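Below is a slice of the complex: some chains, not all, each in place.
Residue numbering begins at 1 within each chain, and the chains themselves are lettered A and B in the order written.
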Amino acid sequence: MTNPTATLLISCPDQRGLVAKIANFIYANGGNIIHADQHTDFAAELFLTRIEWQLDGFNLPREFIAPAFNAIAQPLGAKWELHFSDTVSRIAIWVSRQDHCLFDLIWRQRAQEFAAEIPLIISNHPHLKEVVEQFGIDYHHIPITKDHKAEQEAQQLELLQQYKIDLVVLAKYMQIVSADFIAKFPRIINIHHSFLPAFVGANPYHRASERGVKIIGATAHYATADLDAGPIIEQDVVRVSHRDEVDDLIRKGKDLERVVLARAVRLHLQNRVLVYGNRTVVFE
Amino acid sequence: MTNPTATLLISCPDQRGLVAKIANFIYANGGNIIHADQHTDFAAELFLTRIEWQLDGFNLPREFIAPAFNAIAQPLGAKWELHFSDTVSRIAIWVSRQDHCLFDLIWRQRAQEFAAEIPLIISNHPHLKEVVEQFGIDYHHIPITKDHKAEQEAQQLELLQQYKIDLVVLAKYMQIVSADFIAKFPRIINIHHSFLPAFVGANPYHRASERGVKIIGATAHYATADLDAGPIIEQDVVRVSHRDEVDDLIRKGKDLERVVLARAVRLHLQNRVLVYGNRTVVFE
């Protein structure tokens, strides 16, 4: 499938004829649909769909697809996004001290699991600089301090613009990103540990250990102003037992975080995630 | 969603315009699509889809839907099935001595997890008769013997016809069903244990225990002439350890078989399983 494709992600008040109208638009222009998946949220009375078709043989030039589809979407009250499979997204990874998610994402990008470039790492610590630069990636150390956070976030935002970043991945970045920043740059994926039941506050692994939980989890989600409460993209869990001391929980948690974050980033980059309300449809 | 729906399961050589043609057929007749899922098997060059729409407000009477759709399907070389959600399927459960899958299916049917009736149990053993009849289900004891298998299968087939059975579930029925029988009544779902690696021959749980496997599995599939090699509907696994003796493996295997078989039966009854070649697409 080196044949490039276009993908539409559409959410729209439910009504008769939506599938037909969208499919006709593609067929009338000679497109061959290779994936079409649709979901109706009956409670929200919303129709949600993902349609992907081959650009080879499609009669509309790329730059005309969006305006042409807009003429269909507007009367339906639809929200939509158009993506092309050969777009190479530019990712900035933000880290603190822990490197497990960072190196996992770099390895996967090298292994071509993602159609993306990683030109920029931002960290509030200096110590991963040397090893990151071995991979030929720029590393910017921006310490975060209470009194100067606004300036520091302005600096971060400028870097994102300078490097033409499409997506920020918080790969165990242990600082709070302000609501103001997220409003300006909303395409941010975060990873955090999750427990059954949840443990609020500091040292959750210690508290999970004290409670003797049998399962620990990780959740990847879009960052929102209410930091850990954004739309969930992916979750997974791993079994633990009384034999797992706090260090073991943390180690197992890291393995989980690597895999869950990588899956979420990949789903996002493949334009398989449609956000509506505070939730997602993941068209796997 | 008490509103009844129609579902089309379609497989068709891939070509442009398929989604549009099918969606137009439904839209032109006033149907509201509530689920549409599509998959392209590039290797097989096949387009596979499941479309479900509300019958309420649909202009075509039920009996005209199939002939009308046939006019569209034939030129495309499509194979298709049409189902209505308010059809109550009639299931015959076949068992031997083990009752775990049997009672699980009966309980789920009572709990209305399935839109189905279970009017008939067939067994090659007599001993579950009494308890099955407490549920008001007819129990037919048909012993299987090498020399009279053909007659016995004829008797089984007659019962299926007499009870107007749509689906046979082999719920740990420990007899081989002949290729001839399956040719005459192909809608049969079977459950069996699975291992990594596989253990061929007798006493697989003993051999899995001797090998010290860390995982055991179960597979639900359609029965085919080559008995355990039919299209897979659902699989799952459970972790085991050296502490699990053969009896524990069997007990854990039973729990798995119950859940995996029930999921497969439910997916089939919801018309979510499309078989092609020796495999399935499960439109979950």
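As a working rule, a residue touches a chain if its C-beta (ideal position, glycine included) is under 8 Å from a C-beta of that chain, and two chains touch if they have at least 3 such contacts.
What you are looking at is a predicted structure, and each value in this text was computed from that prediction instead of being measured.
A.B. asks: Beyond the 2 chains sitting in the coordinates, how many copies does the whole assembly comprise in total?
C.D. replies: Full complex: 4 copies of the single sequence.
FYI, only the chains that are shown with their structure count from here on.
A.B. asks: How big is the gap, in whole Å, between where the Cα atoms of chain A centre and where those of chain B centre?
C.D. replies: Centres of chain A and chain B (C-alpha means) sit 37 Å apart.
A.B. asks: Can you list the chain B residues touching chain A in their complex?
C.D. replies: 1, 14-21, 23-24, 26-28, 30-40, 42, 49, 51, 57, 239
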